[in-house]
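Here the complex is missing a single protein chain, while all its other protein chains stay put.
Chain lettering (A and B) follows the sequence in which the chains are written, and residue indices restart at 1 in each chain.
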Amino acid sequence: MNPLRLLRRSFDHGVHPAHLKEQTADLPIQRVPFVNRYLMPLGQHIGAPSRAIVTVGERVRRGQKIADATAFVSTTLHSPVTGWVRKIEGFRSMDGSFAPAIEIEADPYATQQEERGDPLPWQSLSIEEFIAAVQEAGIVGMGGAAFPCHVKFSIPDGLKIRYLLVNGAECEPYLTNDHRLMLERPDDLLQGAEIVRRKIGAEETVIGVEVNKPDAIEILRRHVKPDQSVRIVPLQVKYPQGAEKMLIKSIFDREIPAGLLPRDVEVNVNNVGTIIAIFDYFERAIPLIERIVTVAGPGAAYPANLIVPLGTPVREVLRFCGGLKEETREVIMGGPMMGRPIASLDVPILKGSSGILAFTEAETAGRKEYPCIKCGRCVEACPYFLNPSRLARLSKARMFDEMREYSLMDCVECGCCTFSCPSNIPIVQLIRTGKDDLRNRKETEQ
Amino acid sequence: MTGLGLILSSILVVANRKLYVYEDPRIESVNDMLPQSNCGACGVPGCRAFAEELIAGKFTPGQCTVVTDVVSEEIAELLGVDVGGDEKRVARLACAGGSNVARQRVHYLGLSSCQAATLVAGGGKGCTWGCLGLGDCEEACDFDALFMNEHGIPVVDPDKCVACDDCVDICPKDLFSLEPVTRKLWIPCKNLQFGDAAERECEVACNSCNRCVADAAPGLIEMKHNLAAINYELNHLADRQAIERCPTGAIIWIEENGVAQKGVDAKKIIRKTSLPVG
Partner (left out) sequence: MTEKDPNLLLQHAPLLQQGMTTPQAMRDVLYALLPVTLAAVWFFGLGAILVLLASIAGAALTEWTFASQEKGGESLLDGTALLTGLLLGLTLPPGLPLWMAFLGGAVSIGLGKVIWGGLGHNLFNPALVGRAFLLATFPIAMTTWAPLTGADGFFTVQPSNLALPFMQSGTDAVTSATPLGLMKFEQQSTPLVNLIIGNTAGSLGETSGLLLIAGGIYLWMRRDLDWRIPVSILITVMIFSAILDMVDSTRFPDPLFSVFSGGMLLGSIYMATDPVTSPITPKGAWIFGVGVGLLVVLIRAFGGLPEGMMYSILLMNAATPLIDRYTQPRVFGRGKALT
């Protein structure tokens, strides 16, 4: 291990976008009141879509399970509100596809009073029961990818987890939801981490936080209890510090071989929001029915950190915090580097929606594209050591097979290349086109 | 030096004799008659491969969709086989939602390719299934058989189309298919929404009114997932009756020369300009 790297606490390459977190970093989390309509898409996680277990017209309770997992890599859905199921049919989802969703009309008398149940006896659960419970709670990775969380906890025989790594890096600009959670619920976070650590048999919990959140580091350090085996690690501020593999490189100086997972280097990584969701389920019996969303960006009238019931339309969330400024031109779900633009404000908040960012003309317009001059800025930015310039050229020429030779599939679409490109070439989009083409072709061949 | 030259040349002579592979001379002459477009529509890679398969008797000359009938017959005569071949097929687009009839929900800004636009929230079009109109197919067509019209919808020239499958492959919305020209009834729509929901996105969408199902021969058309579907096994029963009462013109009648006609009840589209975005 290189001792210099431990001092630096970072990975190689990457970029330094402005943090832009001042808008919301100091704003306490607020609750968004119920609106009258909720939309719960059945496929809001990675893996097989859930299957609805309610019927149209049925009355559902807040927290009641409304859809079941259909496979191991799949999870459940719970009603965010007390009300009636109005429709179960196709809706235009965020990615543009037409996919089934459950529409729930809220009971006008429904309240958001916290209905805490009795803590689950998690100490006595076996690991299999623990995994089943996490799936039953519908918990997915809350950082954005929405990968069903329980899958990560099922560790094949012969592998052992030594570290539970809690990802509090929050390297995307603008987003402050994890930051606020660490500040406002440090005890719950540490307790949730303790539950997971005990259950998966890890020796130590490591919480990685970028040093631009000194208050969070400070507060977590103060709240660690003597019986908890926790280490708080300050990280260099650099994008994409919060990417799983980069985080492990920064903290443990281990490079996860391509195709393998963190568990292969004895680490289990979870986002701060995920750990809080686990805490809520095991200590308060509340399944995943709401999440923290940061509303920010130059187009947001009143930026805020909000607790939003899942399924709330983006339009209603924005209305709660004053709507959009008139000059807004684009709304993005997630962070500005990896988020996805939405085409309609009717799409609902999903389990993986960490932010709603509104951008104006200044960020979106006037990007004239120039030819690639091979300046190499993208090559020096790519944290995966790919050659984005080459990949973009090949994609433009529709030479998708050659792209594979340049390790196309290792790209995680973090956006460092496009960020650093002086010629404004949409490299990430070109790379995604190539990936999409190869994937489609593979499907047709099968 | 002369000695060296002699030795080397004698090696060449020996090699030429030893390594000579007999090749049917007809392959060369058939290959010369083929179009050399190497389009792959026949199912083998390239014209020379097709010529080899022809000699081997695995294909018939008519299966090359690019050469004219006259040339096919010449090849058949040369080889002493039947012309054979499938009935003529052309590419057809299952969408008629040009910018003058279909709603554009947002502006898409980025790479000008349908494939890339699909990745950004499915593109700017209101209809989930509709043609994005950025012309990937026009670029993919090697035979100039496809051009984008003024409303951003690809139009296939049935005379030039050789049914090579390129547009079918490239369309990210899977809107193209190769259809025999004898299939005259056609539904240029893929919208699975019901009634007004479909018509809100596009004025020429199938609104699942069931009139064509009632008017056509029993079993020829049925309504599947809010969209009329034609059972082409009963194609011989097809007649113009089915299209006449369609209110949106979402079922059409295509003559073999490629002229498409809507029914008399179809609403008239007189707008020439694009619909506003939003």
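Here, a contact is a pair of C-beta atoms (placed from the backbone, for glycine too) under 8 Å apart; a residue touches a chain by one contact, two chains touch by 3 or more.
The structure presented is a predicted model; accordingly, all values stated were derived computationally and were not measured.
Considering the full assembly, A:P426 is the residue among A:G208, A:G273, A:P309 or A:P426 that touches the omitted chain. Set against the missing chain, the residues A:E128, A:D187, A:E203 or A:D410 yield one that touches it, A:D410. Of the candidate positions A:V331, A:L350 or A:L394, contact with the unshown chain belongs to A:V331. Against the chain not displayed here, chain B makes contact via residues 106-111, 116-117, 119-121, 123-124, 277-278.
For chain A, the list of residues touching the undisplayed chain reads 1, 15, 17-18, 173, 245, 253-260, 299, 315, 319, 323-324, 326-332, 334-345, 359, 363-364, 367, 370-377, 379-380, 383-387, 389-390, 406-407, 410, 415, 418-424, 426, 428-429, 432.
In the analysis below, only the chains that are shown with their structure count from here on.
Chain B has its Cα centroid 41 Å from the Cα centroid of chain A. The touching residues of chain B, when paired with chain A in their complex, are 105-106, 109-111, 113, 115-116, 118-124, 128-129, 172, 192-193. Touching chain B in their complex are the following residues of chain A: 90, 92, 94-98, 340-344, 364, 426, 429-430, 432-433, 436-437.
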